Each structure stands twice: as structure tokens, then as C-alpha cells.
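A protein chain is absent from this complex, but the other protein chains hold their places.
Labels for the chains are A and B, by order of writing; each one numbers its residues from 1.
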Amino acid sequence: MSPLVFDKMFVIDQSRCIGCEACVQACEECGTHRGQSLIHLEFVDRGADTRTAPMVCMHCEDPTCAHVCPADAIKQNEDGVVQSALKPRCIGCSNCVLACPFGVPKYFALPDQMMKCDMCYDRSSAGLAPMCASVCPSEALWFGTPADFQANRRGELIHEFRFGSQPVATKVATVVDDAALGPIDVMAGETAVRWQDDPFGIEEGWA
Amino acid sequence: MAQLPVTEEQLIERFGPHLNREPPGGWNAGLDVEREVETHCCFCGQQCGIKLKVADNQVIGFEPWYDFPFNQGKLCPKGVKRYLQGAHPDRLLDPLERDPSAESGFRPIAWDAAIDRVATEIRRIQDAYGPDSFAVLSGVSLTNEKSYLMGKFARLGIGTANLDYNGRLCMVSAGVANKKALGMDRAPNPWSDIPLADVVFVAGANVAECAPITTSYVWRARDRGAKLIVADPRVTPLARTADLYLGLRPGTDSALMGAILHVLVANDWIDHRFVEHHTVDFDAAAAAVADMTPEWAARLCGVPRDRIVEAARLWGTSDTGMLLHARGIEHHTKGVDNVLSCINLGLATGKYGRPGCGVSTITGQGNGQGGREQGHKCDQLPGNRDITNPEHRAAVAAVWGCDVDEIPGKGLTAQEIMDAIHDGEIKGLLSICFNPLVSLPDTAHTAEALDRLEFYTAIDFFLSETAQHADIVLAGSLQEEDEGTTTSVEGRTIKINAAVDPPGNARRDWEIIVDIADRLGRRRYFDFDSTREIFDEMKLASHGGTADYNGMTWERIEAEHGIFWPCPEPGHPGTPRLYEGGVFAHTDGRARFHAVPFRESAEVVDDEYPIWLTTGRVVSQYLSGTQTRRIAALVEQYPEPLCEIHPRHAERLGVLTGDLVTVTSRRGSMTLPARVVESIRPDTVFIPYHWAGDRAANQLTNRALDPMSKIPEYKVSAVRVVKADGHVEIRDKRVTALTDSAAGTNGAAGTENAS
Partner (left out) sequence: MDRTSATAPTGPPPRRSRRRTPEVFGVRVDVRAAVWSTGAVLVVLVGVYLGSGGLQWFDAALAGYLIGVLLGVFATVYRYLIWIQRPPTARLNQRGWESFRRSGRVGRNAVGLVGLVGTNLLAQGFIRRRSTVRWAAHQLVFWGCILAAAVTFPLTFGWVHFESVGQDGSEYKAYLFGVGTGSFQAMSVVGFITFHLLNIAAFLVIAGVLVFLYRRLRDPGALAVEREGDFLALAGLFAVSVTGLFLTASSLWLEGRYYSFLNNLHALTVILGLLYIPFGKLFHIFQRPANLGIHLYRDAGREGAQQECRRCGRPYASQMQVQDIKEVLPMVGFDYSSPDGHWQETCPACRRAGVTIAQTGRVGGFG
């Protein structure tokens, strides 16, 4: 667990996302990057189903983006929040975009700069929920105290991921049924057969 | 003459829809917030609390209202961007008169002249063709106060029986069924009951897209271990997560519910004590489903048999359960039957009047629940009273201070009014908050009808597609420009606060109505100087009816974050949950089972039209889109209708995602891009309905009505789908995922414009 300067935490639970884009719309209302939506939300594979992939900055404890930045433009606060690129420094190389294991930083061509989610630092540093987690109708994006989470939601919080050989610890938590099974292994892929593969029971037959 | 004064292109050039992209003054101007106004979102019946930021008499942004209990700050994309409907270039700032010689088709006129013309035409048409030849169409995005005023205005101001509202296209099937079975037309539960349910059964409700905030209530139930059952022809985002999914074909809802009741009876998963003490006619309902075996329903509905049995087991063996339904089962010629078949399931298992138990409709329109109670529905008077009931008429006449006989009788319903206009029986129309050219089925028929009107006046804030046909357009008010109350999906009456004044020469809707009434010589019935005075009279008029608001005050409503009706006396706490202890609203306190035999939809597939068409909403648009098609961020989220089509079906047609297809029904035809998805049944296509003209799904839909609720059958039509020439890239933001490519070196520079 990362040390928290504020007692509330950000939780992203992708499995609960309903793809409504309230977060995308609210993101650009954030005071630190007005008019720019920095959160990501896409269909995983709309042809197959309606599953959507939301992604905020996970605020890695040891941010890959900052290490590959040639311009020292990505800074981490003592509370663990990784800031967007410093505007005077960022030289627009996109190294961070291509290196981030979560696919978070966005490159904007006109100002020739990277911008990324800073957890609505104007809000979260004052204890207010970030815009996306304020509006999210399905609580896939959520901001509150760990006690709140335990009182209302099932599942366990986890801050560890694994990408091939690389473990990544994040300030932002996600949810699994059983955290004891270890970090979320992102490159392992999906194997389980689900009813969603044949939602209408065509193989099963209608009788 | 209600034909378009100039070409559609000219009208669009001047009146839009244009896209509002930024808050007033641009993204970086919104820093000096003068005040934050606690009010509610205008888009949909959830009526989420929201704070609007105001500067210089303009709404410049929003802030989540964390303290409002229903949504606790949550908003859907429409709520987030709703503030952009104000300070809009398309906003009507003056009354307009149709003028084919003007470039835009209309010219601004003075209020006096406009009101004079309207009053003169009303009386001319009524004198020539009779009082009912002038109709009024109202809408349920209006506050309770305005709804009440519209009902009174049609009856006493104009003196016509032909008043109806666009709630007719929304929850009327549920309203009729609830009244028949339970004795009262209101969702029986506060939403706080949903998390207490052990099983949540969602039937024909695309919760994630049409009532997004309700998702969190369903999740809360599942966090407690509840099972989720979803019945829908599409694997909606909520259905995708279900424990049990019933992907039935459109038009077979009552067969599915009948089969579930059949299994409940066969396994004796019946709450006999409840049935015996609190209901009547169980035997008739049971007899009607005696032949509705799960095998029969499986073949008819196109759902595996075992899933039907499992649904019955989950529903029948759970102590608590909530069944939530919406337009998916209600937009049918058997909409009332479908709802009654759901209510039967609730009654048979005793799931009423207790925490976590109920069968509830999810009202779609902003004030869908409250609007109809205040009497702008052709068969109702304030307080949910019946216009044909002499006692009810007398009670309302007493409040209005008129002779009972001055109140006209029951008039035509919305679609019937349009049909009567088409037939030449109705010659004049006043509409407010209604865009039938987009929202009624069979668009070509509606357009023909509008052309036949001798006089048409519309009260509107934007020039909607229907208002383009008007002779006089009266520039009215947006929700945030007036105060009042609405009643949400839960039956919770809440306070709408004015954030700004109407801009330019636009006026508050009630002021316009009062002025017309005055010019019609009916001032004595419309002596209102403020919205609050209308509320005060409305309360009185509702007293003694089922929807009794008498004990409410605006102050209490705000302090208590809403009051659930009935609230008959001052000090009464309101009634969040109805039917506590199994006491229903019929005079004997018992609920009624109904025998619901299955019948087919008005139109079924055949060799010529072999595919089912069903229509619905997308999350970023609201109803006919008059407001939401003018907000850039919402338009970009889902810019145009797409035809959802299953890969098996698409393969037969040789269609890939983005290819154009032509969909043809007996009413009309439209060409649009296909989106090939496994989330829709192979025998069905889906088109969302928010767009106008050649992009309107209602070009295809059927005007057939439910015999009781008179709701049109939007959810079932027979169509033919063929591949058309052309291919477009689907512009849905979520699909153009490679915005990241701008990051790389492959030259997509500029795709993410950050200026």
C-alpha cells in the first residue's frame, strides 16, 4: 500500500464499467486541465460485446513514464500523485506514451505536449473526489476511504500488477475477489469460457 | 398553414441544431463563479441532484451535489454537459412569426402581437369547427407547476378536451397496469429498496444507458450477494454482467413472464399467505398460464428453456426481490399486459410492501412521474384524478372555482390527436415541450398531419423540428430559467431552482400561458403572479386524490431533499414505500391479479419483412434530441444512428461494420451505417431514435397503439434489411481508439486538438 497523504483513495474497478462516458465528459471539467479530457474509455471489442475499458492514471509508485522522460518533465508528489508533464519542460517526444504499461499518457499534437490524468489534483488534494469518480454512475471509478469501501462493496483492494517480468505497484487500487492470489497478471490474457460468448444460447438451443 | 416556411437547410442554418462546445467565454473564462444553485438535471426521470455554477446570468458549469441522497454527486454524460444547453447560439430570444419571405423562414415579432395572434386563431378555429378542434400537446419535461397549468389552461383557458402529453410515449402502460392491479399509479418503491433485494430482475430496461444512476443501486444489491437477471433482446452493458440473461425476441415479454409464473405455480414457489390475504383473482392468472410451459416460451421467445426455469427459481425462492422494467416491455400494443404479467410475478411471491420488494417501472422522462399526476393527460385531472369520475370532477371544479360542466370530458391521446389532425378533424394546435415529428411513430404521417393544420403555435426554447412548422413560435424557458417542482422516478417530489433568468425577450413558460389565457378572456382562472402561487393551488387541487401533495411546501421539499407522495397533510412525512403491510390502493385494500394470455405484436415478421426492428436510446442523447443534439460533447459521443446487426445476419447480407444498410418497413425506409455486434439477436436489428429527418428511426415504426394505454409500439416492427452502397468510418469516440497514434510517429498529428 502506498502512503496516503489524504485519507481517501482512488479505486478503479473496470469490471463495473458500463461505458457511459460520464467520466470522459466530466474529465474536461477538471480545473487543472479544463477543456481536455485525459481519461480513457474504449470498447474492448464492440463486435463481441459491450465491455469497456476505462483507464485513469494509476499513479505508479515508481513511474515508468518519469524514468523514460528525456526532459525530466514528469514529477511525482510526496503523496504519490504523478503529475502531468511540466509544460515548460515537455518536449513532446511521446516516450511516456509508448512506455506506460497502462497506456495512460496522451500526446496532444498542437501544443506538442503530453498531458495525463493528475487525479484532479485541485480536487483530490483538498479531499474532494476527482471529477470522474464523482460522477461515475456505476462506481467503476470511486474515491473514498478504505473503511467506506469495505462497508459497501465486495471484493478486495489490490495495488499490484505484473506485466511479464515487471511488477508494478500503484497508488490507485483496483478490485479482485481474492487479493491473496497475487498481482494482476496483465499479459496472461483471458482463457475462461463465459456465457457472454454465446449470449443468446444459440448453441444451447431454444427448447 | 403549417408547412415549412423555407427549406430545411435554411432553417438549420439559422436555428440549428448547432453545436455548443464550450462554456460561455471559453474553457478558461469560467473562474468567477457567483453562486452555485442546487437543482436537478433536466434529462430523464432519475432527476439527479446537481449544482449549477452561475456567473453573469449564465450557467457556466456544474459541481457534483454530493449531499443529494439519490445520486450523491453521480451524473451520466448528459448530466455533466447539461449546463451547455444555456448560452446557446440556437436559443430563441424573441417570439417568431412564420414568414416565407424571410431568409430564415421566421421574423421576430413583439410579444403583444404574438399573443394576440395566438388567441385570435384559437377562437377563430374553435368558432368555426367546435371547441375540440383546437388541441394542446404538452410534455413531461415540464415541472409539476407547468404541467398543472397546462392541464387547467387546455380545459378552462381554451376549453378543449383534446389535451395530451408526451408521457403517452413513455410510462403510460405501466401507469395503467399499476392502477388496474394495485390501485395507484406510482412506482411502489424508493430506490433505496433496490440494494435490499436478493434478486434484481431487470426486464426491458437498458439501465446503463437510459437510467445510468440506477446502476449503482443494482451494484449495491450485488455487493450484498444479490443475483441479477436481465431480459432484453440486446446484451446491454448491464446485461453483460448478469448472472442470468434472457435474450428474448422483441414482443414476447408476456410469454416469458407467463412461463415464469407457470414454473412458480408448478413448483409451488407461491406465497400463499400473501396471495390469500392481499390479492384477488390469482386463480384466473394461474389458469391463463397453465399452458405456458417453459418449453413453449423457449421456442417463442428464443431463449434456452433452462434459463427460464432458473429465472423462476431465483425469483420464486428469494425472500426479497425487485423487478425493474421500462420501455422495453411497455412500448407495445400489449404494454399494459406485459406490465401486468410482471406484477403477477410480484404478487404471486409476495414481493410488495416490504423492504427490498417491488415491481417498479423506471420512468424515462424528466418529470414522467410527476407530470401525469397534475392533469395534463387527456383522461386525468390533478391529483391523478379521473376526468370521467363525477366526484373527481367536482373536487377539482371546487378548487378551480368553475362550474363542473366547464371542465371538458376525456379527449384524444397524443397519437390519436396527430391522427385526427391528419384526418382534418383537428385544425389548430398549441404544443409545448413536445417534438412529435421526431418522437411519434411513422414520421411521414406526422409530417403530413402538421402540414394540414390551419394554425400551429409552439412554445419552445430551441426551434425543434416540429416547431419549424409553426405559425407562431413563443420563446419559452429552459428548466434552469424557472423554479418549481418535479417528481422523480421514485415518486420523490423535489425542488427545481432557477439558476438564471430567461435570456433576451424569452419568457417563462407559465407567464406565456397566463398571458394567452388573459387574452382569451379567462384571466379569472389564471390569476398567478409567481410559480409558487401555481404550486399552492396545485397542492390544493391534488388534495384527496391519490397523488396528494397537500402537505408539501417548497421549504420542506428542499430541507428534506424531497418528499414522497402521498403527503396529504402538513407534517406528514411522505410515503417512500407504498403498500406497506400488503395494503393496496384499491378500496378493498387488495391487489388484482390479471389473466394475461399471450398475443402477438401488431406487426409480425413475414417473407417480405423478415427481421424484427426494435428502437431505443443511447446514453448521450435525450428523447427527440432537441437539447442534446445541440451539445457538441454529447453529439460526438454517438453522432448518428447506427443499425446494430448480428454477425450471422450481417454475413448473409455481406455487411461489415460501417457499411451502409437500408432498412425498410411498411411505413418507410432509411439508410444508415451498420454496427455488426454479437450483442443483438440474430433475428433483430436495433436503431436508436433521437434523430430527425432521414435519420429518424421513427420513419420505420408502427403507429399501432395499446388498446388501454394508447402507447405506440416502438419496440416491434417488421423490416427488411439490405446492403446499400457506401461505407463510413464509425465516429463513435469509443471506437476510434487509436487516438494514441498521434503519440507515435505515424503522422496522425493534430488528431487530438488541444487548442
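As a working rule, a contact is a pair of C-beta atoms (placed from the backbone, for glycine too) under 8 Å apart; a residue touches a chain by one contact, two chains touch by 3 or more.
Keep in mind that this is a model prediction, so the values were computed, not measured.
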item: Touch list for chain B against the chain that is not drawn; value: 28, 31, 219, 222, 228, 240-241, 243, 737-741, 743-747, 754-755
item: Touching residues on chain A - with respect to the absent chain; value: 5-6, 13-17, 30-34, 40, 42, 44-45, 51-55, 61-64, 66-72, 75-79, 82-84, 86-89, 91-95, 97-104, 110-113, 118, 121-122, 125-126, 155, 161, 163-166, 174-178, 181, 184-190, 192, 194
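The rule we apply is simple: only the chains that are shown with their structure count from here on.
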item: Gap in Å, rounded to a whole number, between the CA centres of chain B and chain A; value: 34
item: Complex interface listing, chain A residues touching chain B; value: 15-22, 24-26, 28-29, 34-36, 41-43, 46-52, 94, 97-98, 103, 105-111, 113-115, 129, 131, 134-139, 152-154, 195-196, 199-202, 204-207
item: Parts of chain B lying in touch with chain A, wherever the complex brings them together; value: 22, 26-28, 30, 61-62, 64, 66, 71, 73-77, 79-81, 208-209, 212-213, 215-216, 219-220, 222-223, 225, 235-241, 245, 247, 295, 298-299, 301-307, 619-620, 633-634, 637, 647, 657, 675-679, 681-682, 733-735, 737, 739-740, 742-745, 748-755
